[in-house]
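What you see is the complex with one protein chain gone and the rest in place.
== subunit A ==
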Amino acid sequence: MLEKSLFLLCFSSALAKQLCAPDASDGYKVRLSIRTALGDQAYAWNEDELFLFRATLAFAMRNRISGQQFEVSNIIVCDETPRVSFWFVVTSPSNTSHLVDKEEVEEAIRKSRNRINSAFLLTDKTLEFLGIPPTLAAPVSPDTPPWLIVFGVVMGAVGAGIVVMLAFSVVQKKRKKDGKVVDEAVEEETRAKTTDNGAAGDGVYNMSFSDDERFTEM
């Protein structure tokens, strides 16, 4: 009895090892970079962590294929390295010697990628499934481009400034014109009064040159 159970145990483990091998056709290689992701707060990778991984993957398979009760024993791991990388295959719960197709496994992992990552406090980059490229997050793009808003503000201010300046100069010119009319009236009065003294004062200096080219002889 004891020998039979021992034999069965050896046989099943040997079978499992045969199903899972590096470069297996229906398996994937997983690589974890815990120290890169967590630095000082990195946890050590041990059997319990591996158990969690197998359980998470079983959850992912259940999530994808409804109806089939995947167990931890359906996830077979092999070829562990100190890098913390290993190969795994998924056996079907109904027939433990039959492997689930690569595509199904890929779909399951894609669907639950976020959950798997957060179970290990890792990201798409630090928990790699070689052969399954992660779906990248779309770049952030708001509805109204922010630059248009800033441009609108700046142009509005500048446009308002130009309008104000032009209005100001028009008003100033008008005021100057009115002022000139008043000044001329005052000047005529003073001129009438000072005709005797007209010759003495300095008057407006008349520039003796002109930059009119007609006068320059060559």
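Of note:
Definition applied: a residue touches a chain if its C-beta (ideal position, glycine included) is under 8 Å from a C-beta of that chain, and two chains touch if they have at least 3 such contacts; residues count from 1.
We take it that contacts and distances are computed from a predicted model.
Missing chain, UniProt name from the options "Ran-binding protein 10", "Alkyl transferase", "Transporter" or "Cdc23 domain-containing protein": "Transporter". In the full complex, subunit A makes contact with the omitted chain through residues 31, 33-36, 81-85, 133-136, 138-140, 142, 146-151, 154-155, 158-159, 161-162, 165-166, 169, 205, 207-209, 211, 213, 215-218.
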